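One chain of protein is taken out of this complex; the other chains stay put.
Labels A, B and C are assigned to the chains in the order they are written; within every chain, residues are numbered from 1.
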Amino acid sequence: MADLDIKEKKDIFTEEFLINMGPQHPSTHGVLSLELKLDGEMVLECTPHIGYLHRSFEKLAENRTYTQFIPFTDRLDYVASMNNNLGYCMAVENLLKLDITDRAKYIRVIVAELNRIASHLIAIGTFAQDLGAFATPLFYCFREREKIVDIFNEICGNRLTYNYIRIGGVQSDLPKGIEEKIKNFIKYMRSKIDEYDWLLTYNVIFLARAKNIGLLRKDIAINYSVTGPNLRASGVKRDLRKDRPYLVYDKFEFNVPVGVNGDAWDRYKVRIEEMRQSLKIVEQALGSLPQGDPTVKTGRVHKPAAGEAYFRTENPRGELGFYIVSDGSAYPYRLKIRAPSFSNLAVLPELIKDAKIADIVCISGSLDILMGEIDR
Amino acid sequence: MAASLMLRSMNNIITGILSLIKGLIITFNNNFTSATTLQYPDEKKAMTERFRGLIDLYPEKCVACYQCVKACPTACLAMTHKQTDEKKKITNTFTYNIELCCFCGLCQQVCPTGAIYMNKIYEITTYERNKLYINLLNPEKYDEWPHTSPK
Amino acid sequence: MLTTEIFDLLKAKFPRIAKEEGTSAVIIPKELLLEFGRFIKDAPLIFDDLHCVTAIDKKEKIDLVYIFYSNPLQHSLTLKIYLGPEDPKVESLAAIWKSANWLERETYDLFGVTFLNHPDPRRILNPYDWKGYPLRKNYSAPNFIAKPKL
Partner (left out) sequence: MFTLLNLTNMITTGIAVLGFIAISAMFLIWWERKVSAHIQTRLGPMRVGWHGILQSVADAIKLLLKEDIRPAGADKLVWWLAPFFVVVPSVMAFATIPFGKTLIPKDLNIGVLYILAVSSVCVLGVFMAGWGSNNKYSLLGGIRAAAQIISYEVPLILSMITVVMYANTLSMQKIVESQSHSWNILHPNLALAGLIYITSATAEVNRAPFDIPEAESELVAGFHTEYSGMKFAMFFIGEYTNLFIISAIATTLFFGGWKGPLLPGVIWFLIKTYSIIYILMWIRWTFPRLRVDQLMGFAWKFLTPISFLNLAIAGWLLL
């Protein structure tokens, strides 16, 4: 691909340049270390080293009851912890063959979709920051995210690790007057997303930096089992909320944005569109919110029958799967967390080959990886 | 052919400059919106009524049923109880280790008599570690940290 | 396609496979893995996405679990292989699905299942010179304090 092929013209002695884009680097989104072999500005080879944030949640899960593990799932994808709680609790309910009240389902959908918007806001803000638009888009994204975090602070009492969804329902009903706040937020957020389109999406420099960078072909993405917005940007229409609807997603009308050629710009654009769709879902869910008691009915200690269950939910970063094997006791025998960012990151070395240094940052930013759920 | 090429590149340049100007308009408008940040030590964000801060206790309500100690995922509560004269169990010692606490609110939810609850303190900073091992029974355990009252 | 149809189709091709009683998983003997993998990747079943690879330490044996998903046909398959607890060895699927590369490295890192001719058989989450396999039931790390069971 590189027009001047350095390999043939080897009469002059050139030496590769080994750089360690170390665990703490302003743009590796957490503790990821990339060992890069460079030829001038071009990357010849890249080997990622992960595991700096490995807290062995799967081992800890083996001597905690099912309810006690919920705060741990907050810390997996710490930017979208509602969706992690949802994934885990749905897997356990699947194991327990437990059904939950309608109101609880609607509340879970509202809360999960709001958290998806908050997570995408961070993804877009940091992506723009990586491309050099220093701090301005990031501040706008955080200003919007602050409104969602205030709503969550009102609903469940915490700003980042919500621990709101329980096995069999939710921790407590929505406080009074929260629907009003969410409706105002939806109106406010719609105007802001259009603002991002003006500020970033069609900006000439942004296009020059993100278009045709990090092209992820459809078959490579599927082969690396990349999921979520990164896969949809490559043209594969796969969204668990549509293919295998859980909760009450089949009752809502929303479409799945799909990119064209799977470059960094498409991944960004898919996330912007997904925010608009999530707003539509929240609006419809709020509209038809049934009455009833969403809190937990069953006893506190759940003892599922011996068996296993694998449940996948559509996380903002991809498909988050929980594979739980129970042996009848109150403690899970084995709990495997299939993290979406783990496979999304595996494709990074393939994308970075023959890219420039500035592109590394752009591609890894567009993949929106998060070390919390990679290292577990 | 050259003409269409010229036209297309002119068109690109125009749309390019237009997109740049649109970006500038957005940032300029934001100049006049009010600041969204607080001047932290002077203005503090009031926490909501359900905010989960540090763990607090009404000692008289506690019946030493150990539910909260069992429910805690990180085992940061430890309690011993004693028998009073008319056969009622009350707590003897009740220690709370802030280092391990993950502020999940499971203990508050599981307590039958509502003895244990989470107050609104979120500015938890100390210079020594032993300050983080709290004895829940003595009343002025949290005087050191500022109390941010709910809205 | 339903799991039963998939199973019948597979049974026709590979007579030596069995169905696990409780779950809808398919059990195959260890040597069949590569051939089985190539078969399910193409035409009738098109399992083009190796979604998850993990293991369960059942003390007397180690279950290796593969979960596949098919994008065009939108059905999934759970595959299990029973391995002896001493030194479990199995073929690596990294040649067929590239996602297997990292997933198998994680399974090796936490369970000690060695994958033959794997492109990069190093540990992934723990430090590269870590001794022992943490997720094994008989694993006892020096300073691991299990939560007191009340």
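Here, a contact is a pair of C-beta atoms (placed from the backbone, for glycine too) under 8 Å apart; a residue touches a chain by one contact, two chains touch by 3 or more.
In this text the structure is predicted, and so the values were computed from the model without any measurement.
Asks: Touch partners of the unshown chain, restricted to the chains that are shown, please.
Replies: A, B
Asks: Just name the one of A:D77, A:E93, A:E113 or A:D130 that touches the chain not displayed here.
Replies: Only one of A:D77, A:E93, A:E113 or A:D130 touches the chain omitted from view, namely A:D130.
Asks: Based on the whole complex, identify which of B:S4, B:Q39 or B:T84 touches the chain you can't see.
Replies: Checking the options B:S4, B:Q39 or B:T84, the one contacting the hidden chain is B:Q39.
Asks: Touching residues of chain B against the unshown chain: what are they?
Replies: 20, 23-24, 26-28, 30-31, 33-37, 39
Asks: For chain A, which positions touch the chain that isn't shown here?
Replies: Considering the whole complex, chain A reaches the absent chain at 17, 19, 25-27, 41, 128-136, 139-140, 143, 199-200, 203, 205-206, 208-209, 356-361.
One rule holds in what follows: only the chains that are shown with their structure count from here on.
Asks: Rounded to a whole Å, what is the gap between the Cα centroids of chain A and chain C?
Replies: Inter-chain centre distance comes to 25 Å.
Asks: With chain centres defined as C-alpha means, what is the inter-centre distance between chain B and chain C in Å?
Replies: 40
Asks: Could you check chain B for residues that touch two or more other chains and list them?
Replies: If we look for residues of chain B contacting two or more partner chains, we find none.
Asks: Which positions in chain C are in touch with at least two other chains?
Replies: 147
Asks: Where on chain A is chain C touching in the complex?
Replies: Contact set of chain A toward chain C: 50-51, 54, 56, 58-60, 63-64, 219-220, 222-225, 236, 238, 243-244, 306-308, 310, 312, 319, 321, 323, 325, 333-334, 336, 338, 342-343, 346, 350, 375-376.
Asks: Could you pull out which chain C residues touch chain A in their complex?
Replies: Residues 22-23, 48-52, 54, 56-57, 65, 67, 71, 74, 78, 97-99, 101-103, 106, 110, 123-127, 134-135, 146-147, 149.
Asks: Considering only the defined contacts, which chain A positions touch chain B in the complex?
Replies: 64, 67-72, 74-75, 136, 140, 143, 146, 153-158, 161, 163, 171-172, 175, 195, 198-200, 202-205, 207, 300
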